[in-house]
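Encoded as structure tokens, here's the structure I'll be asking about.
Note that one protein chain of the assembly has been removed; the remaining protein chains are unaltered in position.
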Amino acid sequence: MSIEASVEFRVEFYDVDSMGVVWHGNYVKYMELGRCALLDKIGYGYNEMKASGYAFPVASVKLKYIKPLMFRQTAVIKAVLAEYENRIKIDYFIYDKESGELVTKGESIQMALNMKTMTTSFLCPDCFVKKVEALL
Amino acid sequence: MSIEASVEFRVEFYDVDSMGVVWHGNYVKYMELGRCALLDKIGYGYNEMKASGYAFPVASVKLKYIKPLMFRQTAVIKAVLAEYENRIKIDYFIYDKESGELVTKGESIQMALNMKTMTTSFLCPDCFVKKVEALL
Amino acid sequence: MSIEASVEFRVEFYDVDSMGVVWHGNYVKYMELGRCALLDKIGYGYNEMKASGYAFPVASVKLKYIKPLMFRQTAVIKAVLAEYENRIKIDYFIYDKESGELVTKGESIQMALNMKTMTTSFLCPDCFVKKVEALL
Partner (left out) sequence: MSIEASVEFRVEFYDVDSMGVVWHGNYVKYMELGRCALLDKIGYGYNEMKASGYAFPVASVKLKYIKPLMFRQTAVIKAVLAEYENRIKIDYFIYDKESGELVTKGESIQMALNMKTMTTSFLCPDCFVKKVEALL
């Protein structure tokens, strides 16, 4: 079983480049929409992270563009939790809403940063792990 | 006499919209380039502001678009200090670098926010006013 | 009577600056959300504009910031058609969703650009004016 969250979004004019498609760098924003929804669902959003004494800076990002998104197209980003014990790895899938066709895939990895010691931890904080395991 | 600073910039692909011109919202970024250069020249950049106990949130912005900027065009933004005693008002002029033609005009107003009391001050801090007057 | 449209939006992490509030330039994006909804309601969105042989580049923008928007805050932008015969003037009002408090005001002016002759027209195209007047 997996933990996932989906967010619908529409392509806005300011995200489209001179080729008439979403500029490839803007997909990182869509990934963030999905990631926020997923972490909210787990109950470990930005505020809970902070309260737990950790931040989770993004350590790496990958994006694979299959088909372009156009102005006014409605799409859905699905974020799936892929790893949670040592780091947070999330897989992303963007679909055209109407056809259900997969248009983009992505991945992000976040490391736990202990905000007191300002050191990277190779274990995610217990409170987060427990919340995840309660959902699995 | 006036205090002013100019910054040259080139239009990047990610700032251009599907009409082939800079998306109008991106000019606020160019204004920030000019404003940073002007405040640096005065010796009252972000760090000096912070050290003086003040922040200067932007209270209003105006932009008037005369001619579009295109991908790869080189332009110059000139920021001119228009008011400094009660608030910081800056006028902006964007020129095509080659022809010198004026393509955009702008204006920003910033109010002094006392970071201790978190109240807006209707007088700019002395240290800033003195730095400005030393240049006039 | 007036023609207006409202869009709800939530402040995303990527729109927030190092002061913890929405970077002032990002409000131009929120204005675009409101404008698109308003023009859609009139039945004169981007595609209808194009089909009518006109583009409507933004000629000027004004923004007045009253209170900052914070990460995760939910807000509503209301776009109100203020002029439509010689140019499109839209007034914008951003409210905190929960309290209904006004946090930002804005204004944009767009001129009709005839795409065949590439000249600015000082009259909006008939098809647009009729659509507006049918709603008034």
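Residue numbering begins at 1 within each chain, and the chains themselves are lettered A, B and C in the order written.
Everything below uses one rule, namely that a contact is a pair of C-beta atoms (placed from the backbone, for glycine too) under 8 Å apart; a residue touches a chain by one contact, two chains touch by 3 or more.
Please read these numbers as outputs of a predicted model, since none were measured by experiment.
Novice: In the complete assembly, which of A:V7, A:V28 or A:A82 touches the absent chain?
Specialist: Checking the options A:V7, A:V28 or A:A82, the one contacting the hidden chain is A:V28.
Novice: Would you write out the residues of chain A that touch the absent chain, in ascending order?
Specialist: Considering the whole complex, chain A reaches the absent chain at 19, 21, 24-26, 28-29, 31-32, 55, 57-65, 68.
Novice: With the missing chain put back, which residues of chain B would touch it? List them for me.
Specialist: Within chain B, the residues touching the omitted chain are 12-14, 28-29, 32-33, 36, 46, 71-72.
Novice: For chain C, which residues lie in contact with the unshown chain of the complex?
Specialist: 13-14, 16-20, 23, 25, 71
To be clear about the criterion, only the chains that are shown with their structure count from here on.
Novice: Identify the chain pair joined by the greatest number of C-beta pairs in contact.
Specialist: Highest contact count among chain pairs: B-C.
Novice: Using CA atoms only, can you tell me which chain is the most central one in this structure?
Specialist: Answer for the innermost chain: C.
Novice: If you average the CA coordinates per chain, which chain's centre is most distant from that of chain A?
Specialist: For chain A, the chain whose C-alpha mean is farthest off is B.
Novice: How many Å are there between the centre of chain A and the centre of chain C, using C-alpha atoms for each centre?
Specialist: The answer is 29 Å.
Novice: Between chain A and chain B, what is the gap in Å from one C-alpha centre to the other?
Specialist: Between these chains, centre-to-centre, one finds 34 Å.
Novice: Send over the residues of chain A in touch with two or more other chains.
Specialist: Answer for chain A, listing residues that touch two or more other chains: 13-14, 71.
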